[in-house]
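Working notes, beginning with the structure itself.
The complex is shown incomplete by one protein chain, all other protein chains being positioned as in the whole.
So that you can tell them apart, the chains are marked A and B in the order they are listed, and the count of residues begins at 1 in each.
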Amino acid sequence: MTFLSTILILFSSVLLLHSGFSSHEFHQLLKNLPQNSPSYVNRQLPKDIQYEAITGIILFTTAIFLSFKKLTYFPLQGPRKLITLDQYLQEIRMNKATNIDNLIGNDPYGEVNYTPNFINIHAKRAETRSWLEQNDKKEI
Amino acid sequence: MDATRGRFLSICASKAYTQFSPEELIELNEGCKSYMQLKDPGLSQAQYFSLMEMLFYLAVYLCKDVEAQVLYNTFRDRLGEDSPRLYGMKSTLLQINESDSAAVEFIEKLIKERLEVDTDSVSYLLLQKRLISIQSKDHDKDWILRQLLDLSEKFPIDPEIWWFASQNYFELGQFERAAYCLEEVVLLTPFNFVAFARLAEILYYKSLRVDKSGAKSRLSLQNALNNALRSVELSESYLKGWSLVALTSSKLDGKGRVLQLAKNKLQNTANGFNSQNKATAELILKSI
């Protein structure tokens, strides 16, 4: 997918640059014509240059869209399994956008809801210490 | 890479690591360290610093005191000592390296001499919170609650104080007061669907334990149902919200359609990805 989009981006950029250069050349030629000659009076960009530019733009936009990857997530806790919802862009509406949070077990308001500033550090440390001791015993 | 970064940043932003079990803490600490050695170019400097801060607290929780001290020194050298988060870290370090009383002394001195007359919007509040949490082990819940309410009078728009107060009231069994505190939280963080679900939970307990039965109990149940519904209105797949919708609507008359909807949603969750949520959803479906 990304390979295709890189190729397309390169190709369409060449198209765009080339059409731009052609248009520049065309105008340079026009300047050297006398002002009352018929081709100066109805001057218009040649059709092939116009088509080239339009194709270039369309291809470029498609390539950019193709370069998007599907959004992937890891759950915050538990086994590390890559989760994907087959979506390229995130949801806008709140009730849908939070689905991801629920899926990976994230609380977007955790800074309030987990009361992180009121954590009792000694209890936390005691907990890990006893866990570590137990595990060491098991290993022995 | 994006997914890994997203995971660490979510854990860091939501402070979920404060709730992790020791095993998860160790895993997170190692994972985050090796991730930061990769020098991911997509990580902005601000994000880098917040991850570092998380590593500091992880080191503290895991009793790696030297590592914590080294991290704190890095911060101090980069950013100077005078900022709220560094005050927080310093008080934590004092707690583990010296004693609680040293930390209390440090905070009280700082507040009295400096912050009472010259504070930014975070430092004073943050240090007061830390002070309460350090001192709480010598006092009972009434004392903590008094302190919290005093603090909330000084800083009326901080939701964390209210949440903690509600937690304490809940543990004391004063459901009405706990609900009042949570209502403050949803006033200050209007889209906090977790808080709505928690409010519903508390009201549900209130109807079971305090009101027992009769009209008053039905009113509480109805309130609980409303809050649970609001929570799932804000977040479509919130398991706790739907569980509470199912629980409360099964106890009320004439809510058949809501109950059916909640059951469907729970069934969806039970068929979903998240294994933990799966088990919970199945359990609740069985119990109704």
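Side notes on the structure shown:
One rule holds in what follows: contacts are C-beta pairs under 8 Å (C-beta built on N, C-alpha and C of every residue); 3 or more make two chains touch, one makes a residue touch a chain.
By definition in this document, contacts and distances are computed from a predicted model.
Taken from the listed names "ER membrane protein complex subunit 3", "Ragulator complex protein LAMTOR1", "U4/U6.U5 tri-snRNP-associated protein 1" or "DNA-directed RNA polymerase subunit beta", the protein name that UniProt assigns to the chain not shown is "ER membrane protein complex subunit 3". Checked against the hidden chain, the listed residues B:Glu24, B:Asp40, B:Glu183 or B:Asp211 yield one contact partner: B:Glu183. Taking the complete complex into account, B:Leu229 is the one of B:Leu25, B:Leu71, B:Leu229 or B:Ile284 that touches the chain left out. The omitted chain makes contact with just one of the residues B:Lys109, B:Lys137, B:Lys154 or B:Lys216: B:Lys154.
Checked against the full complex, the candidates B:Met1, B:Leu79 or B:Leu149 give a single residue touching the omitted chain, namely B:Leu79. From the set B:Asp118, B:Asp138 or B:Asp253, the residue in touch with the chain omitted from the display is B:Asp118, counting the whole complex. On the side of chain B, touch with the chain left out of the figure occurs at residues 44-46, 49-50, 53, 75, 79-80, 83-86, 115-124, 153-157, 183, 186-188, 190, 223, 225-227, 229-230, 232-233, 236, 255, 257-258, 261, 264-265.
Here, only the chains that are shown with their structure count from here on.
Each chain gets a centre from the mean of its Cα atoms; for chain A and chain B, those two points are 31 Å apart. Every residue of chain A that touches chain B in the complex is listed here, in rising order: 69, 72-79, 81-83, 94-96, 98-99, 101-122, 124-125, 127-129, 131-132.
Contacts from chain B toward chain A in the complex involve residues 2-4, 6-7, 10-11, 13-16, 18-25, 60-63, 88, 92, 95-96, 100, 126, 129-130, 132-133, 136-137, 159-160, 163-164, 167, 185, 189, 191-195, 198, 232-239, 272-277.
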